[in-house]
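Here is the structure we will look at.
For this view, one protein chain was removed and the others were kept in their places.
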Amino acid sequence: MIQPFTTPESGYTLIPKEGAIETQTIEVSMGPHHPSTHGVFRMDVVLDGEEVKRLKPVFGYLHRNHEQLAEKMNWLGSIPFTDRLDYFCSMSNNWAYCHAVEQLAGIKVPERAEYIRVIMAELTRLINHSCLAGFLLSDAGAWGTPLLYAFREREKILDLFESVSGARMMCNYMRFGGVRADVSDDWLACARKVVENYPRFLDELEALITGNEILLARTQQVGILPRELAINASVTGPMLRASGVDYDIRKVDRYGIYDRFDFRVPLGEVGDVYDRYYVRILEMRESVKILQQALRDIPEGPFDAGVKMRNFKVPAGDGYGRIEAPKGELGFYLVSDGGTRPYRYHVRAPSFINLTILEDMCLGHKVADVIVILGSVDIVRGEVDR
Amino acid sequence: MYNFFDQLFVALGAWLVGLVVAAGNGVSKLCCGQPMSEAAAHNVAAGTQVVLICVTIYGVFALCFGLATWLERKMLARIQNRYGPNRVGPFGLLQFVADGVKMLTKEDIVPARADKLVHFLAPAIVLAPALLMFGFLPFGRNMAPTDLDTAVIAFFAVGAGSELALFMAGWGSRNKYSILGALRAVAQMISYEIPLVLAAVPVVMIVGSLSTSQIVAAQGTDSFLDVKGWFVWTPWGFAGFILFLIAATAESNRSPFDIPEGESEIIAGFHVEYSGFKFALFFMAEYLGMMAMAGLGVTLFLGGWHGPKLLPSWAWFMLKGFLIVCWLIWLRGTLPRLRVDQLMAFAWKAMLPFALFNIFATAVWFYLPKTTFLQSAVAWIITAALVVAAYLVISRFVSRRAGAPRVYRYAS
Amino acid sequence: MDTAFIILSLITVAGAVWAVTLRNLIHAVLSLVLFFFGIAGFFFYLNADFVGWVQILVYVGAVAILAIFAVMLTHNLTAEDEPGFFSLRWLTGMAIAATVGAVLWFAIRSNAAMSQTAPAGVASNVADIGRKMMTDWVVPFEVVSLLLTAAMIGAIVIAMEQISHRK
Partner (left out) sequence: MLGNGLLQGLVVTARNFIRSYFDPERLTTVQYPEERVTLPENSRSFPFLVYDGTPDNLRCVACKICEQECPPQCIYIEVERDPKTGKPVRRPRVFDIDYSVCMQCQICAEVCPFDAIKMDQVYELAGTDRFGGMLHDKAALLKSNEYYHQIRPTEADEVDARLSQSKKKVSPPIAKPAAVPPAQPVPPKTDV
């Protein structure tokens, strides 16, 4: 009789089937110092040969006590900290926080500021999705070539951010009731030029990647996320839409002035890694359309509501504001006791929640697939660990 | 004039051997009265010939290894729209010297629970075959280091030794990632050795001998433009060349097949626990293996050192090898990595049948009469049809499993 | 008894002895590989180039890896329960080795053809091997290839059974 075989530390028993050659499972801890875990993220993987039997994600390596800190800071002070949540899309983070506070405080945002916010958020979406395609490919082994093409385009957009907000990644640009500085006309001209030849880069990226047989073999039917599991696990963003669920907060909440632009929301069918990759490429094309419309008819007028930043108080009460960040639904739950500091401050980070179902997608796949699946989930550790 | 440059190194070699024999005679006259006997002189000459060969192979190809690393980093950089090394030496040419010094001065850490003997032997055993492989390739007109008549089999036999070394490296360093890498390396190299050998079989069938110099001689025509005779222009030769390139990429663990050291998956595979100069030895073995495979590809399919009489023969050999190495680097900059099981399936289900079919197509070519131009054209077309038909059948079989192309709808 | 022969036989015997006596199984298999190289050296010594290279290609390339995989599947790699030198297992082993050695020695002594040394400097026999294999020995060649195909199919069936079990 073959007795059940348990690996010593994990107590995980693998009862070998009758007649099968009795093989030993090895327990590998991939990360936190691993080349392709997008930051400090550890996965305890139990492998039977190359196949994954169990995967336990371990979080918390980049925890910086952001929410407790925000309670000690006044409302204005925690805006620069939101830049560091998802350090790829600081503009969207700022907007989400300001949007939540404006809802709570009932501040009205002038037209021009709304247009500027849409432009900045869509530019951030372009950066995030193109860099994701690059990282996914370098995880699959294409040694960084698509990644560096994506970075070349990202530089142009970061220069735009630097010339308007002062910093490339940590912009700290949006304030309650609008934005901190106005965009000049030649900035708008530069932005139009960048948005004009962005589709050329997208075509080049697609020509390099989408038809590639090796990539098709590596990503199709890999890491399939069924619709029900996605909805139950409250996954949001491109991952949800890749599984075929039609849920885009820009269309659902119609926050800001998104109802003025016509754009479409791409949906996948199977929900595997290839769908998640291609849905993001299509989303980039939609963002380019939004940007063209926004840059065309941005009105003149005040760029902020003249709200005084010093001793800024929010009437008592609680509220939850959310926007469609590139990674999913980024929400801020704020409780104010009427003082200059939030009583409770909580961030609903999309990549943290999208990561909880990593094990369900990885079971039964090979070690190489685990890395590609993790790449397709598009996590940034700053946002996951806060 | 052309012959002077063409036979430059042969003459140089002969002159050196003559020098050594003369020195030998001088020494023997001093100590035991008269010059060396005929047999002793012959032995000394043969000994210096062997030493000369070893020194030139090691010297030339170690230098080529350094330049190959520089070429790889420059080409990959330019593919990715950046400069690549340009600080050390003119255009960064001394970068490999800097890397070498860095590797020498780096601390050589051996893991505590490692199997010391196996861990220590692995880099040596992985480098030996890579260097031995160069002994069987004819670099130029009568510049073949060893004129074995079983050269092709010898080349593959020596190549088989490196699999064992990769396993020893993986197993010796007692690290989970390196064991994964070692098992992947062994499985991959065994399953790609068969298509590699079968890709070379058609050339041996047509030439009728295993000796590389005869293979190269069979591809030569004595016209000025010595290009017509190459096997790659024949349909079975072209198919064999493509097969050989793919299998050679897999044998030397390069880009679409670099799963033994899948950087993004298992960090560095079998050489994860190596540092310092032992790591440099693995690095050198990979590049020398790549260049040796490129050399064999040139010898078997691209007419060895044959080429228009503008450049000396050895220059043609180096140029063609350089082009194949550039192709391998180009692949590395573009293609993602295959997964382990896909790689095995591709070897056994696509490469092997195509290689066997290619041998059949070569047999057809061999027995079709090719005296007049019309007959050889007909033979060419028939063989080409056979090969293309096989390719279409196999590619449909492989891509059938890949699934239909996706169509994406938009939300209403 | 010139030096080349002595060195080769030393390597071969050392490889064989280590393969049997070393405690670490992986080291034993690697010394087995050394033994295979020794045998290949003898073939080169006898001017049988083709057989020597094929010996390396087949044995070092594949059989050694097969042995290593077999070793990998055994649980304990360093044989702890090493019986004493003169235990029952050693004595039976020695006896069997002695009988096999005697039979071989007797066969070599009696057969005249085996005793004279190989003709030195004979031209390479690759072409002759090929021609002979396709003319005189074609029947054994076909039988062996059938055998290999059967073995291959058997391996695939076992593997398929393995995979179906696991799914």
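Lettered A, B and C in written order, each chain numbered from 1.
Quick note on the criterion: contacts are C-beta pairs under 8 Å (C-beta built on N, C-alpha and C of every residue); 3 or more make two chains touch, one makes a residue touch a chain.
Because the structure is predicted, anything quoted here is derived from the model rather than measured.
Note that the absent chain touches A, B when the full complex is taken as a whole. Contact with the undisplayed chain is limited, among A:28, A:140 or A:209, to A:209. Annotation: of A:62, A:224, A:309 or A:363, A:309 touches the absent chain (contact as defined above). Residue in contact with the omitted chain (choice from B:162, B:191 or B:334): B:334.
Touching residues on subunit B toward the chain that is not drawn are 75, 78-83, 330-331, 333-335, 391-392, 394-395, 398-399. If you put the missing chain back, the residues of subunit A touching it would be 73-74, 76-81, 145, 149, 152, 155, 159, 162-167, 170, 172, 180-181, 204, 207-214, 216, 308-311.
Here is the rule we go by: only the chains that are shown with their structure count from here on.
Measuring from the averaged C-alpha position of subunit A to that of subunit C gives a distance of 59 Å. Taking each chain's centre as the mean of its C-alpha atoms, subunit B lies 29 Å from subunit C. Averaged C-alpha coordinates put the centre of subunit A at 44 Å from the centre of subunit B.
Across the complex, subunit B meets subunit C through its residues 115, 117-118, 148-150, 153-154, 156-158, 160-161, 163-164, 167-168, 171, 186, 190, 193, 208-210. Residues of subunit C that touch subunit B in their complex: 24, 26-27, 30, 33, 49-50, 53-54, 56-57, 60-62, 64-65, 68-69, 124, 126-127.
Taken together, the subunit A residues at the contact with subunit B in this complex read 26, 28, 34-36, 47, 50, 137-145, 148-149, 152, 208, 212-218, 220-221, 241, 246, 248, 251, 264-270, 274-275, 278-279, 282, 366-369, 371.
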